[in-house]
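Complex shown without one protein chain; remaining protein chains in place.
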């Protein structure tokens, strides 16, 4: 049910960003947020239909497909953030590859239900730290940029917290609470962030 | 049988394009058509050996791997078309990502045999429209370019028509008729198109 709501919201936000970004006068910009929302919408449809899940040791389902779709959506998001932070192209590529590795190891950690999954949680965390390091190193001190990056670091870091508390980790949270928390985080980091960036670009 | 013929044709066309594009004096060009044919050849070998199929509700096999290989081959093709249409790099990237999403949702629609597959048919169609919109918007009106784009739009749009009529959709066409129709479309959109573009570039 939460997944259907997510699918609907992100389908609508895909159209909204397509409208906003097409009205913009900047023709030479990659319309990141359209694609971020589109990837997320597909991800929610796949989870809503429960097409591929595994059972955690406590019997609750794990929707591991989420992490594969994050490879697409979150790499585009961090590419966008690296662009805003005026990183050179090679560093943008590094940030995107680190993001993809973070999510890929998150996928492995989610699909494995034995204790070995923590190896991949560790590798995912290492890639995440590499991504943040590359993003923050040598960055300009402009206020608008550093506030964006702090916002990203704080909200994105809540995803692994949910992961650890949910059936994927220690199973303290039930699967429906997990779904609501991830949805809230997706709304903030993907739609909220996208609207903020679009407005910022509009007034600059 | 049809698949073996396809594998043979695309193996030969890979070598043919390797020969044509190497003879060309333009060293700084991505040899798109070699890769398009190579991806397609691998795809036909996989289908010829029936390595991974699901059964449609009417019992006929669905060769869903085709759509995963189209992610590679068709993204390269639309990148090439966007290059010919002189799109800026970010728009080329958008066209390629839209194409990849079209084919990925086509893969999901094909591997799912319940009625839910139509959700992904819809998402695939949305990505396809996004791709065409990005390609046609702000395009130059040069005749050669617009005739190429119309040719692409018309021939590519027959793929979903076959999908809807074949076992993947309503099951009106048998699986062998489907295979022949897709092969014909692959020949026109991949080999025919490649030869046309190579000639056009040769004389320009």
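Order of writing sets the labels: A and B. Residues in every chain begin at 1.
Just so we're on the same page, a contact is a pair of C-beta atoms (placed from the backbone, for glycine too) under 8 Å apart; a residue touches a chain by one contact, two chains touch by 3 or more.
Keep in mind that this is a model prediction, so the values were computed, not measured.
*Asks:* Of the listed residues A:93, A:149, A:164 or A:185, which contacts the missing chain in the full complex?
*Replies:* The one listed residue touching the chain not shown is A:93.
*Asks:* Just name the one of A:9, A:56 or A:112 that touches the chain not displayed here.
*Replies:* Of these options, the touching residue for the absent chain is A:112.
*Asks:* Just one of A:20, A:82 or A:101 touches the chain that is missing; which is it?
*Replies:* Among A:20, A:82 or A:101, only A:101 touches the chain that is not shown.
*Asks:* Of A:11, A:56, A:77 or A:127, which sits in contact with the chain we cannot see?
*Replies:* A:127
*Asks:* Have a look at B:46, B:77, B:95 or B:123 and name the one touching the chain we're not showing.
*Replies:* B:46
*Asks:* Since one chain isn't shown, list which residues of chain A touch it in the complete complex.
*Replies:* 88, 90-91, 93-94, 97, 101, 104-105, 108, 112, 116, 119-120, 123, 126-127, 130, 138
*Asks:* What chain B residues would touch the chain not displayed?
*Replies:* 14, 18, 27-31, 34-35, 38-39, 41-42, 45-46, 49, 51
As a working rule, only the chains that are shown with their structure count from here on.
*Asks:* In degrees and to the nearest 5, what turn takes the CA positions of chain A onto those of chain B?
*Replies:* 120
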